[in-house]
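Every protein chain but one is kept in place in this view of the complex.
Presenting subunit A:
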């Protein structure tokens, strides 16, 4: 711009707007330093705002997946320990049955004792099959009942599944299906144990032998259920680790987008301060003198 004629008002207005501009820039840096954020409103950087909103959404989701995974792990742990107990007890019952099948060596009194122990094992297994986590039977599906199996060994739960979401499209089943694990009503572990106890009482070798086979089948089912739980447990732990890592990464990218670079902002503030002081000094020097200072 070619300036042909400069007036005092022009000088003072320019100084004023220069000083104002300096103050404005300083206020901007100061806001960043005070809030610790460089993204204080969407217009500061619309693109970063979009990123920040998306990252915040993902972050909330991943945090939730971690929580869900923790809850799921507790469910699976409960199921696992119940299953281990049941497997031990069932193995013991099968051993007792094998003893009972040893014809000739056992008196009826001994068989009766075996039958009593098998009955007790049935009670104990039933109790463990009704194991609860936070008031809910872990083999009972989504039932509102407090138990998964009635005292007579019939299934009291429903066929619902308890699942936990551990990824945006990944859910894991954290309970165990009562029917799949123990067998259908009338042909399940509890009826097999009851039948076995009766057979031992009666000294019915054929029935004892059937019972031994049935318990063998039950043990296979239980092991399969245990293996399934183990696989779920691994999946959930893995997913939880992944989600925890994601949380860290997302936090760091959110910080990249939203948070101020302290060192840069401090240097920037220093620069703006110098510029502001320069503007002030220039104002002080240009506004002051006039021709009148030099006349007479």
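The rule we apply is simple: contacts are C-beta pairs under 8 Å (C-beta built on N, C-alpha and C of every residue); 3 or more make two chains touch, one makes a residue touch a chain; residues count from 1.
Simple rule for what comes next: contacts and distances are computed from a predicted model.
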Omitted chain, identified by the protein name its UniProt record gives, among "Flagellar hook-associated protein 1", "M56 family metallopeptidase", "Oligopeptide transport system ATP-binding protein" or "Tripartite tricarboxylate transporter permease": "Flagellar hook-associated protein 1"
Omitted-chain contact residue, chosen from A:141, A:183 or A:211: A:141
Touching the absent chain when the full complex is considered, from A:81, A:102, A:116 or A:171: A:171
Residue ranges of subunit A at the interface with the undisplayed chain: 1, 3-10, 13-14, 17, 39, 41-47, 49-50, 52-54, 56-57, 60-61, 63-64, 67-68, 71, 134, 136, 141-144, 158, 160, 162-165, 171, 258, 290-292, 295
